[in-house]
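Apart from one protein chain that is not included, each protein chain of the complex appears where it belongs.
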Amino acid sequence: MLDLQAVSKHFGGVRAVDGVDLTVARGQILGLIGPNGSGKSTIVNLICGLFPLTSGRIVYNGADIADLPPHARVTMGIARTFQNIRLFGQLTVWQNLWVAQNSSEQRKQNFLKRWLGGSRSAREEIDRTLEFFDLAHKRDELAGNLAFGEQRRLEFARALSAKPALLLLDEPAAGMNAEEIDQLDGRIRRMRQDGITVLLIEHHVELVMSVADRIAVLNFGQKIAEGTPAAVQANPVVREAYLGTAAAA
Amino acid sequence: MDDYLIGVLSNIGVISFIALSAYLLLLTGEISFGQQAFFAIGAYAAGIATALWGWPLALALVWGAAIGGAAAVLVGIPTLRLHGLYFAIATLAFAEMVRILFELFRYQITIDGELVGPDGADGFRNIRYIFDNNIDAFQFLLLIYALLAVVLLGFVLLERSRLGVIFRMIGEDETLAGLQGVSIAHHKVLAAGISGALAGIGGGLYAHLTTYVEPRIFDVMLGVHSLAYGLIGGLGTALGPLLGVLIDIGVLESIRALSGYRMIIFGGLVALLLIVRPRGLLDENVVHKIGRFWRRISPWARRPGLNTGNRNNLTGGRP
Partner (left out) sequence: MRSIICTAAAIAMLALCGLEGAHAQVRAKAGVTCKPGTEKLQYDCIIKLANSKTNEPLSGLTLTVGADMPSMPAAHNVRPVGAAEDQEKGTYKARIVLEMYGDWALRLDLSGPVRDRVVKRLRFERDRVGETTPARAPGRHRH
C-alpha cells in the first residue's frame, strides 16, 4: 500500500532520514521504533507532505505522491496524529471533527447542506465518533479547554473522521497512563479489523510489540532492522542500538 | 434625528464594512494593512458609475463590490504566498501604490455644463446621486444599515458553515488545516476576494455619503484603523469589529473632551488590548460562553440531541 523507496531528507548537513526503504502492506500495523532523533517523526512528516524529500520516492497505491501538497494526500486517504497534540483550540470539539470528515457520502451532498451543517447522516456519524471516544458530553466545548487525555482522544477521533485508508500515529501513547495505553491498544487493534492500515511510531515498546504485525527499527536516519516483533526483539543489532540501552537503563 | 447623530451613525456604518473586511482576513490569520485600497477602488468605481455613467445606486454598489473583490483576488494570488510581516508589508505597498495611482487618475466628462469625475489629487467631487434623487440623510442611513444587516447575516451564516470553520482553521494552524484535506491557497484567495468586495461596498457607500472622495482619504491610517477595530472588538464574532468601530468613532469621537487625545487613547487601547486580550474583547472564549449561556436560558435554542444510533458501530466493538 505504501512504499518508501530510498527516501532521504537532509536538513543542511544533518541526515535526518538517509536512504530508508519501508513498505507498509495493506491492512497491516507497522511499528516504527528507534531512539530519539533517529528520524521517525521526519518520516511521518515526509509521508504526509509537510516537507519535500531530498531524494527518493513515496509510492502510495501505485502512484508517486512525493510532489503532492498535504491536502491532496489527505483526500487520498492518508491521515495522521501528532506527537505533541495539535488541535484547533478555538473551535468546538464538534467542529474539529466536522471539517476533517471526508466520507464519500459527504462529497455527494448538495452544496448548501454540505456547507451549512452537513447532512443528517454526516452529523450522526460525528456524534457516533464522539460517543465512541467518550467525548459526546464535550461536543460543544472548545477543543482548547479540554483536558489532556480528552485532547488525545479528540485528535484520534479527528484522524478517524477523515476515514483514512492509512493512518500515521506519531507517538499516540506519549503522556498516557497504563489504563489509557490499554484502551489505545484496543482501539488500534479494532482499526485493523476495520481495514485501516496503520504506521505506528511509538516509544512505548510494550505497546508496539503487542499490536504491530511487523516492526522496523531506525537509528541515525537509517533502517537497521525489520521483521516480526519477536525477530526484532531477538536481533542483536537492535538490542545494542535501542533495546539494549533501554534494558541497561 | 439630529443631523450630527445621523452623520456619526452613517460613518460608523460605512467604516464597519472595511472593519469587517479586515476582520475576515484576520480570521484566516492574515494581517492586511491594505484594505483601504479596495475601499478606494469601490468608492471610485461606484462613484464613476452613478456620477458619470448614470447608473442606479444599487447597480453601482454591486459594481464597486465586484471591482473591489476582483482586485483583491488579483492581489491575493501572488501575495498570499507570503506570511506574517511580509504579507503585511506587501499589502501596505500595494495600497500606497493604489493611492498614488488615484492621484494621477483623471477621467472627467462634461455633464450639464460641468466637468465631473476624478481629477487626480484634487479628488472626485459631485457624486451627487443622493441629491439628484432626493434621498435624505436619514434614508441613506437606513440604506447603510440595511446593507450592513445583510452582511452581518452573511457572517452569521458563515460562522455556522463549513467555510467559516475552515477560515478559522487556517487562521489558527495553517499546516494542520492542510492536513484536514483543506486547500489553503484556494480558501485564502476566496477570503481575500470576499473581503475585497466588502471593502468595495463600504467604499461605494462612503463615496455617496460624503459626495466627494480624494486619494488622501485612503491612506494607511484608514487601513491601520480598520485592522485595529477587529483586534480591539474581538475576533470571536463579526460583532467584534463593529464594537471596535463603535468604541472608536462612537465613543472616542463623540466625547468632545476626549477628541483631542483620541489618537493617543486609541493607540494606547490597541497596545493594552494586544497584551491583555490578544484576540480582542469578544474573543472566541467569550463568544463561546455567551453562546452556551444563551442555549441554557433560551427555550428556542437548538439542543444538540445525542442521536440514538448504535454507539459501537464505528469500529465494531466496545472501546
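As written, the chains take the letters A and B, and residue 1 is the first residue of each chain.
Going forward, a residue touches a chain if its C-beta (ideal position, glycine included) is under 8 Å from a C-beta of that chain, and two chains touch if they have at least 3 such contacts.
Model, not experiment: these values are computed from the prediction.
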Chain not shown, its touching partners among those shown: B
Of B:221, B:271 or B:290, the one touching the omitted chain in the full complex: B:221
Contact set of subunit B toward the excluded chain (per top definition): 3-4, 7-8, 11-12, 14-15, 56-58, 100, 103, 112-114, 121, 123, 125, 128, 130-136, 139-140, 142-143, 146-147, 149-150, 153, 157, 206, 210-212, 214-219, 221-222, 225, 248-249, 253, 259-260, 262-263
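To be clear about the criterion, only the chains that are shown with their structure count from here on.
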Averaged-CA centre spacing for the pair subunit B and subunit A, given as whole angstrom: 40
Subunit A - residues contacting subunit B, complex: 48, 50, 69-71, 74-75, 79-80, 86, 88-92, 94-95, 98-100, 102, 114-118, 123-124, 127-129, 131-134, 136, 139-140, 142, 145, 158, 160, 162, 183, 186-187, 190-191, 193-194
Residue ranges of subunit B in contact with subunit A within the complex: 157, 160-163, 165-166, 168-169, 172-173, 175-184, 284-285, 288, 292, 295, 304, 306-307, 309-317, 319
